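One protein chain is absent from this view; the other protein chains keep their places.
Let's turn to chain A:
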Amino acid sequence: MQIKKRETLNTDILIIGGGTAGCYAALTIAEKSGYSVLIAEKANIKRSGCLAAGVNAINAYIVEGRKPEDYVDYAKKDADGIVREDLLLTMSEGLNRVTEKMEKLGLVILKDENGKYVARGNRNIKINGENIKPILADAVKALPDCTILNRVNITDFYVENNTICGAYGFSIDETEENGEKSGTAYLIKAKKVLCATGGAAGLYRPNNPGFSRHKMWYPPFNTGAGYAMGINAGAEMTTFEMRFIALRCKDTIAPTGTIAQGVGAKQVNSKGEIYETKYGLTTSQRVYGTVMENIEGRGPCYLRTEGISKAQDESLKKAYLNMAPSQTLKWIESGKNPSEQNVEIEGTEPYVVGGHTASGYWVDTERRTTIHNLFAAGDVAGGCPQKYVTGAMVEGEIAAETMVKELDAQKVSETTEDKKVNNENDVVCGIDKAFDEKVNEYNRILNNKDCVYTTEQLEDAMQKVMDAYAGGIGSHYQFNEKQLELAKEKIKKLQELAENVSADDCHELMFAYELKERLTVCLTLIEHLKARKETRWHSFDENLDYPEKSDEWLKYVNSKKVDGEIKIITRQLVGRGESYEHNN
């Protein structure tokens, strides 16, 4: 099987990834302009990305009596200072706006008798979010100037003189003509590109490494494509070392917040002692406490649900059906409701995800990356943790507004200077030649008969290396410098082997690229873990050679690939009221 068909498409704006941020950006562009938009999505926008199963609550909202600044304070405290306050504030200011928009589109939000949203704690509101993604996708499908390319996997940006001109990839489906199958490659030329591909799962050995290996917290289909494409194109990245580890229900890896906040369940150890207060209440401290209780022989750990009411049992089972149905199935199969058995909890494998921690593209206040005409929003964008669903939407909105503003300005300058430059001519670069080479690369993998290791074997090997030497579940999330050196050496060897994998069809070709993306993300992650010589966040970044926190490290650890090697750059914190511009 070979890729024989090629399609070249032109658009004003290309959005890579039709998840939460990408879809919301498309809506904003259509509202503010008539520019053409093309969304390239490797699955189908109806249920792709983080929202496939639904979401239980809006977790980032400014409830009555609170201000956006309070949200910034909360996120800054949780990340112990390593955040971009400009990004957090602009995100926080838009949270309620996007929520109202989602309600208009059909999202069910709980209201009191006065028509006000009912708060769950200080930052959350209650919804029925089972169908939040189909609602968003339907709105995008109805847009007049928006083309949706489902099942097209983008593998590379084309960047020349640090300016992006487009991207290429392939369809995961084959077509058949005269009994012969062929794949299709895509070259998409664009004036502006928004990267909204999400974060990276599957870097580390997961909680359930066997049959249920994909029963994980983060979407297993988010493989770090956007990070990898950016890294390889020389974009600056930030704070990968602030990994995210979720505290979840054991086995099903379902959320714990709904139980903790919904019925007020405390974290207890096997002796029944409440331990959460002993270690602190930030996100990383809650994970760390659970790890330590287990190490010290007081595991397993639980959320104490025994004794809750029958009505609470029923509400919990319903709530989980709207976001993590396997947990409800587990309760029913076990024959015991949460009121009859505490819910065992564990930490997940570490992820790189900018929607919860601060890892991702280094962007300016208006969400421009360091590559000209390339923007980032959602989980792929760094510096702005705890953005969750609504924050990802706001980032999509901000990036969309910046792209529209720049395209408008470009149009004005073209008119005043009386020279009409069309997109084709703008792209004087070698994009077509590079496309030829890329298609050859795809076909090399499709025709490869000499491969020794399968994609799956190399993925297992990568996860084992990361687990043992870069702070996975098996090493209690801890590591030292010697281990990181070993991890780097081994991941580099796996990268060489990954150059020689084979694929029988275009879907397997996607698997091959997903493996390469993950390995690229792993290497950058290892360099970041090595660079921050302190332990600021237990479990998330626990360096046993530097077990203490140091004020010297109140700065960002950024990185950029230069001549094939990851170069570390440290930058001073961007504080409240400041805005940040790139100076390249």
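FYI, a residue touches a chain if its C-beta (ideal position, glycine included) is under 8 Å from a C-beta of that chain, and two chains touch if they have at least 3 such contacts; residues count from 1.
Here is the rule we use: contacts and distances are computed from a predicted model.
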Hidden subunit of the complex - UniProt protein name among "4Fe-4S binding protein", "SufD family Fe-S cluster assembly protein", "ABC transporter permease subunit" or "YciI family protein": "4Fe-4S binding protein"
Contact with the hidden chain (one of A:Lys32, A:Arg213 or A:Arg571): A:Arg213
Residue, one of A:Glu64, A:Glu113, A:Glu176 or A:Glu333, that touches the chain absent here: A:Glu333
Touch with the omitted chain, as defined above, among A:Phe221, A:Tyr546 or A:Tyr580: A:Phe221
Selected residue (touches chain absent from view) among A:Leu14, A:Ala53 or A:Ile566: A:Ala53
Absent-chain interface as seen on chain A, which is shown: 42-44, 46-49, 52-53, 56-57, 108-110, 118, 120, 126-131, 150-151, 172, 208, 210-216, 219-221, 251-252, 258-259, 261-263, 315-319, 321-322, 325-326, 328-330, 332-334, 507
